[in-house]
Structures are given as C-alpha cells and as structure tokens.
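Working notes for the structure below.
A protein chain is absent from this complex, but the other protein chains hold their places.
Right after this comes subunit A.
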C-alpha cells in the first residue's frame, strides 16, 4: 500500500506541475516594475484616454488600473490586502468610509503638488496628509419630470416633502449597507433630523412606501422611471436617490440630445460626498504613486473628470464643463457631517436602519 501511495504522490505532483506549465499564461502582474504605476479604484473609475496618455508621456510611467468592485468593496478589499497591496494608489474612498481606511492604516503620508489649490472645506487628515480630496458630488433625490407633469403634481423638494401622501410609493433608494448613495441619503437624514430624529423619519418614510434595492445601478437604471435605462426596463418609481450630476449625465448620454434634462433634482435632500485618493502603504512603486497623485489634482485631470465620472472638481481653478452649468448645479446648502461623527456612528446607524426598514 505504501508503494501505491508513493506512486500516487508522484503522479499527483506530475499533474500539478504539468498544469502549472499549461496555465502559466493566466498569471497576472509581474513583481516590482518601477515603470508601471498601478491605480486601484472602484468600478465607476473613468478617464479620457488622451489625458492618461499625456500623463504617461510626461512622467514616463505606464498607468495600470484595477477596478475592484463597488466603492465599499474596493475599500474593504484594499484594507484586507494592505500588507501586500495590489497597486500603488487607491482612489475612491469617500467621506462616509474615510475613517475606516485611515484607522486601518491603508495609506502612507504624501502631500501632492498643488494640494493647496484644493477647496479648503474638503480637506481631511490635515495633520497626517494621508489622503487628498479628488472630487465632490451631492447625493440627492432625483425626479422624473414627465411623471410629475402628467400627474399635475409638484415634485418634492425637501426631506419633509417625501413624507407627503401624494408621494406615497414613489421613492426608490439604495441599501446603505451595500451602496454609497444609500448611505449618503441615510447620513443626510441623520444630519437633518439629528441622532434621535432620523429613526422616526425613516419609520414614516417606510410607511409612505419607500422601496429599497441593493445597488445604485438597480435603483437608477431599472426601478426609476426617469432615466434612459429605467424607461427601457419599464421602471415605475419616479423618485430615486441618485446624484445632483445625474441630470447632466442623462443629457450627455442621450442621442439625440434633448434641450433640457428629463430629470430634476430635489435640492433640499442633498448630502455632500467627497472622494479621496492616497498613496497605499507598502506600495511597490511609491515614486510612481506620488506622480500619479500629483496628476489626479492637476488642472488637466480635474477638468477632464466631470464628464467621465459625473462628479465636481475640487481644485479651485478647475473649470466645470458647460453641460454641468446648463443642466444642473451643486446644492447650495447640502447636508454635511464631520468625518469623525460619521466614523463614530456609521456602523450603528446602518444596523439600526437595517432592523428598522428591512426586517
């Protein structure tokens, strides 16, 4: 019997070796390559090819992008792999999750060139310089203009309006445990109604027929009746939690382009979101990472960014594209919340929200 075991081991190892040869081509990144700089981000990352190529030509680095799931998942995975990160720079941790990234030591300090040009109110971790703001946006309720014209209704404008009986069963939002707009909307209500008041608000919102789905894609492109995707999917909810920049996106991606956006924004329901980037601890190419961070807040990238990711620049001198001015604007008085307050309450609030609304 022992002989047989021995032979089987030999055969087994042979098989493994053979297969190793056969599949070698599926291997991924080669180790330490100082000419390549790797950006780890979420699925929404997008940039114009020409702008990236321009950076590559100037800096001599080749840019590799790893999109690693939605915003929350990408952050969590980056934290779990921080001892041996998958790249050099991480972009896409927002103010709602910032504390999780900082507390877990995801980033090492670096102050990019031009960081003094960033709007002051967005700066975070000013003592440690571990993260740099890259973009901002507002999470707000969007409405389907056609629905409200057809039904001779005024669209809602504020959080309070959403509780009115004429808006019963009209709103779809995202699960704050799984989608950042959902979390932003929840934090917006917490900022508006306070630590004790928001639960009461959500009880009423639930009674008024709010629908919850897991992700933004599903909410906006399937359930919402005002978006191009939602119209196709026969979505039947004329109110959705999305972004203040969603109406311009509806115009830019439409063919032919309409004169006005088909959707509008309830500016009294907005929560300001800021996305950050930082140099990953244990990055294999820290020099390249630093150059990439400098680039992310350069005027060139900041002005290219809005029409790719539908966010607003954070660099004071960066100009906003015409489409953004014409079809929408940022909220004048969005709800905001200090990152340390978010850090202290986020997980508990999400848990309470889950029990309150889903279970």
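We take it that a residue touches a chain if its C-beta (ideal position, glycine included) is under 8 Å from a C-beta of that chain, and two chains touch if they have at least 3 such contacts; residues count from 1.
Keep this in mind: contacts and distances are computed from a predicted model.
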Hidden chain of the complex, named as in its UniProt record, picked from "Iron ABC transporter permease", "NADH-quinone oxidoreductase subunit E", "AzlD family protein" or "Phosphoribosylformylglycinamidine synthase subunit PurQ": "Iron ABC transporter permease"
Option from A:57, A:234 or A:259 whose C-beta touches the chain left out: A:234
Selected from A:51, A:66 or A:320 as touching the chain missing from the view: A:66
Residue in contact with the excluded chain [from A:36, A:199, A:281 or A:354]: A:354
Among A:178, A:208, A:281 or A:345, residue touching the chain not depicted: A:178
Hidden-chain contact residue, picked from the options A:83, A:255 or A:332: A:83
Missing-chain contacts mapped onto subunit A: 1, 3-9, 11-13, 15-16, 18-20, 22-29, 31, 43, 65-70, 72-73, 75-77, 79-81, 83-84, 86, 100, 175, 177-178, 212-215, 217, 220-222, 229, 232-234, 347, 350-351, 354-355, 358-359
